[in-house]
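A single protein chain has been omitted; all remaining protein chains appear in their positions.
The first chain written gets the first letter, and so on, giving A, B and C; residue counts start at 1 in each chain.
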Amino acid sequence: MTDLAAKVEEFLAAHPTEGADPVQWLGARFDAGLAFVHFPVGLGGLGASRSAQQAVDEAFLAANAPQPNPAAPVIGYGMAAPTILKFGTDEQKQRFLRPLYTGEEVWCQLFSEPGAGSDLATLATRAVRDGDEWVVDGQKVWTTMGHVARWGILVARTDPSLPKHQGLTYFLCDMTDPGVDVRPLRQITGEAEFNEVFLSGVRVPDANRLGAVGEGWKVATTTLMNERVTIGAHAAEREDGLIGAATKTWREHPELRTPGLHDRLLRLWVDAEALRLTAERLRQGLAAGQPGPEGSAAKLTFATLNQAITGLDVELHGEQGLTYTDWTMRRPKDADWANRDAGFRYLRMKGNSIEGGTSEILRNIIADRILQLPKEPRGDVDIPWKDLPR
Amino acid sequence: MTDLAAKVEEFLAAHPTEGADPVQWLGARFDAGLAFVHFPVGLGGLGASRSAQQAVDEAFLAANAPQPNPAAPVIGYGMAAPTILKFGTDEQKQRFLRPLYTGEEVWCQLFSEPGAGSDLATLATRAVRDGDEWVVDGQKVWTTMGHVARWGILVARTDPSLPKHQGLTYFLCDMTDPGVDVRPLRQITGEAEFNEVFLSGVRVPDANRLGAVGEGWKVATTTLMNERVTIGAHAAEREDGLIGAATKTWREHPELRTPGLHDRLLRLWVDAEALRLTAERLRQGLAAGQPGPEGSAAKLTFATLNQAITGLDVELHGEQGLTYTDWTMRRPKDADWANRDAGFRYLRMKGNSIEGGTSEILRNIIADRILQLPKEPRGDVDIPWKDLPR
Amino acid sequence: MSDLLYDEVENDLRASVRDLLTDRAPWTSVLARVETDKPYDLELWRTLATEMGLAGLLVPESLGGAEASAREVAVVLEELGRAVTPTPFLGSAVLATSALLAAGDTETVSELAAGQRIGTLAVPLTTAPNAAFPGLVRVEDGKLTGRVGSVVDLEVADVVVVPAIGPDGPELHVVQTASAGVTVTPITPLDLTRRIATLELSGVESRKLSGDAEAALRKALATGAGLLAAEQLGVAQWCLDTTAEYVSTRHQFGRPIGSFQAIRHRLADLWASVSSAVAVSRAAADALATGSDVDIAVAVAASFCSELAVHAAEEALQLHGGIGMTWEHPVHLYLGRAKSSELALGTPEKHRDALAVFADLPA
Partner (left out) sequence: MSDLLYDEVENDLRASVRDLLTDRAPWTSVLARVETDKPYDLELWRTLATEMGLAGLLVPESLGGAEASAREVAVVLEELGRAVTPTPFLGSAVLATSALLAAGDTETVSELAAGQRIGTLAVPLTTAPNAAFPGLVRVEDGKLTGRVGSVVDLEVADVVVVPAIGPDGPELHVVQTASAGVTVTPITPLDLTRRIATLELSGVESRKLSGDAEAALRKALATGAGLLAAEQLGVAQWCLDTTAEYVSTRHQFGRPIGSFQAIRHRLADLWASVSSAVAVSRAAADALATGSDVDIAVAVAASFCSELAVHAAEEALQLHGGIGMTWEHPVHLYLGRAKSSELALGTPEKHRDALAVFADLPA
């Protein structure tokens, strides 16, 4: 048994899981360094290797340990926590990481704007210094959990006269500030999974600035790299995911089968298995200390595959494919898409190639960083942001 | 009966077709203005509309009239003739058009170079003035009929200090000049359909310059526009072309059929029929004086379709798909690809998306001229040719 | 060879329909309407059907129609597709009208042609022209009983042409939806701009049509499938045009995104496909108008345009980026229309199955 496994057993022995208050119990887990084991001692971790986390999480899961508020991990664990750890002051780390982990404080991301999607660095939300505070005005969009978040990681422009990557600063934004207005953003599915966030005269103390003034792009890049690592790094069983929904229908409804659909289903089954193995190979590489570049491929392939599967699935349903369960505007309770109707999945998965980096941007990244192809000439990096065409 | 039809009947009555010497007979047809009916009187035409040509050609064909040397029309009719007509001096028109038409003088095109394919305007063949002559040095490639041609239409650089489109001049090059060396260019099929042409100190009289010095790009553009019109403007029957080869095999060999191949064959059959109708619509539009932009689409779709059909065809042949008739280097006698083996067709059709404008260039043209999308920034049009990166 | 161009009359017709729809049914009002209890714009329908006389394009003048042909109907459908207009045109002016005409009716078809009443055809919208005659409704003691799902435009229909199995086999009947024993239950549709509903008949009075029921139904479905291709072309054309416009104005990285070559090439490919769709759709409309080469022309157009419309809508969504994923942008209306239409009146695969027979390419 490893040291870590022993520590988990010890902790479980000392902290009964049954009937425990999740926040208190998770707080104790944080204090024991078993929250993010690769974080330093005192900040939820034990300075262990990143790859050790999975075994610890699995051990707690197997012991029916209290799990965090489902809203907490979305932005908090994967994006805010590592960024605060890397760029935060001691005070910020002490203040924010523990309640982030326990789920007392949910986080959201205030990056994208209507005019700054793929080209995030062109964002227009302004932050103007006023004594010990910054006054923030602008509009953010595609904010997951915005309506339940206590804090937001925010990038704003502090100097429009500099080229776009240079005039940005990163803040931790109090979502309870009266200038913050969170409105549901309805999607093509009829639901509002995301939010628009309007910021009007929001006052952010300079103490909640993360990193230096003008270094916002560097800090944001850390956040975004963590987003990409989060996606696609988990192991999966054969037929996990959307292909499972299609094969289930196929097996249960012989009357819907046609030769053309059979051919397409088998092709997609192969592609799904190939993607599963690709992700698994990535995971094995990470565990062996050989991180591969397949992560970018996995997200790209994932989007294409999900869209092809759900397109097939609608057709496979025949007459039922013409129907939809419910267009009513509502807030989704979870992301359990496999149990939604085929039409919903078809529409929702269209977002897979847009959210978290469009497929076009991923292809650019692969061409630049992996294939190291010659770059496209660019005209937007050296001129002041305020002079950019938009 | 139209005037033109009457003229054709009259000509046929006066010029018996049986046993006629093709060159003499075609010369008479030229002199009667029934060669290129939209050309002026005295230059093979009657000043008729362009769309009248097809009916005239069909009437002569129906009368079993002598037809030109099959090598003559390839470059001569479609490309050299209209360019000479538009930019030639009276002397040039008188000298060149008649033997071009009768097939006494076959023409070839000396445009592409190893370093100038899609970007033709970057070509490096030099022409330096020496008294009443130009001395030409360089290398051309992909020259159809180069080995039988008497004349070549040639674009060469006469001023390397100008931006690339401005320093070019257009010439009519005597292929019997001792400095012209024509070598077969072997393709991936094993055959040599094309040639490389090495030009070493070739002396072209200034009298054989077509258009002004430095106007070569404008003249060449006329030639190339005519190339695009030539492709795809002919009517076709259902299952004409490569789809016919595949359907023949399908019908004759039930033992080769599989459900997957069936599905693909039917898809390609639909695509082939769609392309046929697209070309037919283009033809009807031209005939009605409504030229449509579908020509660019037709060539693009044609390449994709031919490649998909021939790929399927190899697979459809099963064990025989592993074989090839003959790799021996040889000069093809004709372009009757439908009767070659599936492997040959597969390899040869790969050229469809490269020759006569790559599919990538066609997409650029469609994006620019038809969709009028914003252009890509370009850095190669304003600097001297000699300073371009290459 | 069929006439693949649009003639002057057809171009004028297109212009007047487009003007009307631009004025009366912009996408903002279409989107606003889909969540109300009046998803169809029946006032607009009356203008189209009665004032402009478009409900009777297929109907002879002797029966009160315009005695035009499938060519003109195709032009109207291109425009209705381009605007994803919620009207019962497909159900009433195409399916029911074709079935009634083919079955020799002279009574109901005149009412439909005049736009006085709205009709539809009681088959599941997924029914392909070469499908077996449906056995969903039976004639018992001269009355109709049965249940038919996903009947298009049913919730606004006054009259329904019902295929039924009678004592001697297939029959076509005309049923008034106001009759006793008729129940209409709307279904929530994936396509917000075209509604479907379930028809239940319990011993309903009807009028039996005299013509060959099987042939008439097949004719109506083939006409529907061939003309739906025109509507799909309209959907694809809107997607192409709107996306080309959007990428020309949307800036990222300091330039319009339509100046990026990958996007330019995708739209060029899409344009090439749309060009082909115009040709195949015209060929189908012309074949339906002349009665020559109908089987192949319809199967080609239906399979080609179905898949193209879905592809065009999917490209439009992707190239619009995040804004295309929002409810407040119209592209999802086109995606829903395209995807649903792919299932309607025979999937592309079903039409290719039919081609295997017509073009002698057996499995």
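Definition applied: a contact is a pair of C-beta atoms (placed from the backbone, for glycine too) under 8 Å apart; a residue touches a chain by one contact, two chains touch by 3 or more.
Note that the coordinates shown come from a computational prediction; the quantities given were computed from them, not determined experimentally.
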Which displayed chains the unshown chain touches: A, B, C
Cross-chain touch to the chain not pictured, restricted to A:203, A:363 or A:390, is A:363
Residue of B:51, B:92 or B:358 touching the missing chain in the full complex: B:358
Can you list, in ascending order, the chain C residues touching the missing chain? 260-265
Chain B residues touching the omitted chain (full complex): 112, 114-119, 122, 141-142, 185-188, 190, 258-261, 307, 311, 314-315, 318-319, 321-327, 329, 343, 346-347, 350-351, 353-355, 358-360, 363, 376, 378-380, 383, 388-390
In the full complex, which bits of chain A touch the chain not displayed? Write them out. 235, 247, 250-251, 254, 257, 259, 262-263, 265-267, 269-271, 273-275, 277-278, 280-281, 284-285, 288, 290, 292-294, 296-297, 300-301, 360, 362-364, 366-367, 370-377
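FYI, only the chains that are shown with their structure count from here on.
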Chain-centre distance (mean CA atoms) for chain B and chain C, in whole Å, is 43
Here the gap between chain A and chain B, centre to centre from mean Cα coordinates and rounded to Å, is 54
Per the C-alpha means, the centres of chain A and chain C lie apart by a whole-Å value of 41
Junction residues of chain C, two or more chains touched: 255, 260, 263, 349, 352, 363
For chain A, residue numbers touching 2 or more other chains are 259-260, 379
